[in-house]
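Structure first, commentary second.
Apart from one protein chain that is not included, each protein chain of the complex appears where it belongs.
Up next, chain A:
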Amino acid sequence: MSLPPGVLGAATTHMNVSGQPSATPTRRGTELAMLGFVAGLVALALVVISENQTQSLNPNLLLYVGGYAVLCAGAHFAVRKFAPYADPLILPCAALLNGLSIAMLYRLDPVLALRAFNNGDSYSNAAPKQLIWTAVSLVVMTLTLWLVKDHRTLARYGYTFGLAGLFLLVLPGVLPCSISCAGGAKLWIILGPVSIQPGEFAKVLIIVFVAAFLVSKRDLFTIAGRKVLGLELPRLRDTGPLLIAWAVAIVVLMIEKELGASLMFFGTVLVMVYLATERSAWIWIGVVLFIGGATVAYKLFTHVQTRVTNWVDPFADAQNDGFQMVQSLFSLGSGGVAGSGWGAGHPELVPVIQSDFIVAAFGEELGFIGLAAMLLVYMLLAMRGLRSGLAVRDTFGKLLAGGLAFLLLWQVFVVVGGISKLIPQTGLTAPFLSAGGSSLIASYIMVALLLRISDAARRPQATRPKPQAPIAEANTVLVERPS
């Protein structure tokens, strides 16, 4: 008789009737509130530093406070425009760490400049540079969000990214030492005043590649081989990719004289293989490979031996090789539980405090309480990344988010473990905290990718196919007339 009205009615009234919220909250308001909190916290830190150091409010303070607040607002509006459903915590956590880094560099600049002056060296202030690098990083983040409208498009260029990443990883090692050597490692490309650390970008590219590779070759890794001691080992030929990653890590270690980059590279590949296959055998294989590689590296390379000796007993050679490590321990120790307060400690006694050892400066001035809060912020950031990975629907997105979140935590562990003598020290930078453009830009690219994935995870699907059987196929039940 009149089927069409009913059908139309069902289609149009569906969302109203079902009682479920038709629009997922974007939670951008939460993000803005958290960013406002962060900006206030950083402003407070800068004011306290200025008061403690000069007993007055420095007029250039306004530049930092205002500039940082403007950058936060800009980042917020970029996310609002390009990833409206992104996670509300990722950006505030990154912004807090970045802001604290600017504050700490602002605090360190006068004392470092004074020391350089006394030694007859030149010193250019790190805080204004870091503020500029933050602006550049946020622009790069916005560009990434704008270019990568859907993270799955990245999977298409997996091999390209992989080659580019490998190229960047090895590039400083093969360049002549005059433009790539600094501080005993060949990690940089120094062109005039600008120095780039291509390894920082390489790790992001390689994660994209590994995620794409594992998604396309996933079956290969789950074929069961022989069972040894309750562990299902994969077949020997399937371990090829992991062995290649291991070999690359060793080669990088050899030519760049740097533990950190190869440790990042190998650890992240290993964990992503584990994420893709859910088989613990891979972890054990990786650990065995790592122990083998570490032993070989220790036997062959003197710089590795130095690091290990410093780790075992930094006080054995406290005035030369162990000096940095010893000063870092003193710095953390004098900070104690509650810290000395902004500007009241002497973190400048630690060599390269502004980049590799900046965590020691926070440990001294904010103490265990402050440093623990900062580590929790790192953990929250990684946790939100992992959560986005769990919530997103495609495998590539899951692996990418998992890899990025793990890389962040892994790097923090290696850095903080290094400065606190838990593990041998490496030359890695603390993400968002260390002075330096490459590290900051790479970290914000990672944030952009996590924002993109979380946006995809929370965005309501445009067309949700409604499982509704056509009337012709509707279940017909035999109805019997009661007697």
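What we mean here is this: a contact is a pair of C-beta atoms (placed from the backbone, for glycine too) under 8 Å apart; a residue touches a chain by one contact, two chains touch by 3 or more; residues count from 1.
The rule is short, and it goes like this: contacts and distances are computed from a predicted model.
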Protein name, per the UniProt record, of whichever chain is missing from view ("Amidohydrolase", "PSer/pThr/pTyr-binding forkhead associated (FHA) protein", "ABC transporter permease" or "Response regulator transcription factor"): "PSer/pThr/pTyr-binding forkhead associated (FHA) protein"
Hidden partner chain, touching residue among A:G370, A:G397 or A:G418: A:G370
Touch with the omitted chain, as defined above, among A:G158, A:P172, A:P314 or A:G339: A:G339
Residue of A:P25, A:G292 or A:G333 in touch with the missing chain, whole complex considered: A:P25
Touching residues on chain A - with respect to the absent chain: 1-3, 5-6, 9-10, 13-14, 17-21, 24-25, 27, 30, 34, 37-38, 40-41, 44-45, 48, 51-52, 55, 88-89, 92-93, 96, 338-342, 344, 366-367, 369-370, 373-374, 376-377, 380, 383-384, 391, 458, 460, 468-469, 471-472, 474-477, 479-482
